[in-house]
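Heads up, this is only part of the complex; the chains shown haven't been moved.
Residue numbering begins at 1 within each chain, and the chains themselves are lettered A and B in the order written.
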Amino acid sequence: MKKVINNPNYVVEEMINGLIKAYPEYLKRVDNYNVIVRKSAPNKKVALVSGGGSGHEPAHAGYVGYGMLDAAVLGEVFTSPTPDQIYEAIKAVDAGDGVLLIIKNYTGDVMNFEITKEMAEMEGIKVESVIVNDDVAVENSLYTAGRRGIAGTVFVHKIAGAMAEEGASLEEVKRVAQKVINNVRSMGMALTPCTVPAAGKPNFTLQEDEMEIGMGIHGEPGTHREKIKPADEIVEHMLNKIFDDMPLSENDDVAVMVNGLSGTPLMELYIVNNKVNDVLKSKGVNVYRTYVGEYMTSLEMAGFSISILKLDEELKRLLDAKANTVAFKVL
Amino acid sequence: MSLNGQQIKQIIFKIAQMIDENKMYLTELDAAIGDGDHGINMSKGFQAVIDKIKDDNGDNIGDMLKKVSMALIANVGGASGPLYGTAFMKAGMWVGNRREISIEDYYNMLLEALNGIKARGRASIGEKTMVDSLEPAINELKVSIDNKFNELECLEKMVNSAKLGMENTKNIVATKGRASYLGERSIGHLDPGAVSCYLILKTIFEEVKKIKG
């Protein structure tokens, strides 16, 4: 395990400290909790709370700030945070106008957030939640745990966050968050595994010439494993899986996110986007905005995901609204 | 059978010890079809349980079980934390401030726990989860109680049924939890949660046998 760390058991603690020390103008920590909140938020607005296991940085603490999240709850590496932590986040940011929980669809996350929601409701706090499930590598059916939540989550943070910043009600913020979820689809692939520090060894293996298509952000299995192909072929396959699940028509407006899982250089992400853009244009789809970078990573895993968000006028306006967070800024 | 709070506390301590002994085993089972942390999670949680109830005098069984629940919820993490946490919470709510429990009480507590798990996990039997060892065990317990078998016999039958259910998870395609991402590839593997659940029921039986036998 080649990592720049001190002790595998304290990576989350030291990471939080390093993050707060880097950006005290944006972030502060709730004492004794792995909860990061905005340095300053307006007194009256719907608060947005997200979170999940660590190891996906900049998600989610990097999205805490003006126009996005009010709090992020950080679990251990690849492990859902527990309700006591989530509850503390809710209490820290609730300003009386209600709290929206943005949850990625993993059994542990969903249950831990939902227990907390019940706890908070018992205390009279208005809490709503949405579950992001953009990963088309997993079939969505009543008889499975359903699609996983991956990089598309960042669009939910951005758009619901902009809506909340505008002063909308909890119901409105939830509505627009759910609209994003209904209109975003993603798919990932991996070239290499990653190593959870406490485990000390990679969570799976791939041969020198192999890749896994549909790989999840914790190394969950994808649709299949095959020999590495040229970037363009990989992209075409992944986009087809996305289109199968969410057909696009001519003149549709979309936002694109080409998300690096961490080990893949930006150069390759741009090469991927070159093809993504071509395919979309060839279908007559209008690419309204593109985001290429590392938004939702998977420790040191090499690979990427593509997310496509279908836009209407409301989503465009909110996507372009001002945001000022460590990892996502719109001037 | 009439167990008092002190005895229940001792059983919980034994469960914690047993989980610790099976930490690597459970983790390996999870590594095969999940993310390889079930034993680690559970053992961390039950360490916290011990801390939380070690000074409890057992006078209020309901309160003690709620403490167990909170410790599990706050420390296990992952899917099994909220599930086992909910189970102990529901059992504790049902038992309330009773100072002793009978075999019928025990059945009712388990039933509440099962319903809590199923509601929390939106799971039913046959999805390759802990429900697959717990639900048949409870059904068997009910039949045995109705048949007026003696208490230890009831518990033994319950454990045997849990074991069968647990073993049967090998044949099931997971449709809940992480293992569901594997689809068909989950076949041939035991579900780690079903195994930990079986081991807990088995520990309860063995401890009651020691106390009563």
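By our rule, a contact is a pair of C-beta atoms (placed from the backbone, for glycine too) under 8 Å apart; a residue touches a chain by one contact, two chains touch by 3 or more.
Since this is a predicted model, take the numbers as computed values, not measurements.
*Asks:* Write out the stoichiometry of the whole complex as a formula using the chain labels shown.
*Replies:* A x2, B x2
In this section, only the chains that are shown with their structure count from here on.
*Asks:* Rounded to a whole Å, what is the gap between the Cα centroids of chain A and chain B?
*Replies:* 33
*Asks:* Of all residues in chain A, which touch chain B in the complex?
*Replies:* 75-76, 78-84, 106-108, 111-112, 114-115, 138, 143-145, 148, 199, 203, 216, 218-221
*Asks:* Spell out the part of chain B that touches chain A in their complex, as residue ranges.
*Replies:* Per the touch definition, chain B meets chain A at residues 35-37, 41, 73-79, 81-83, 85-86, 120-121, 175-178, 180-182, 185.
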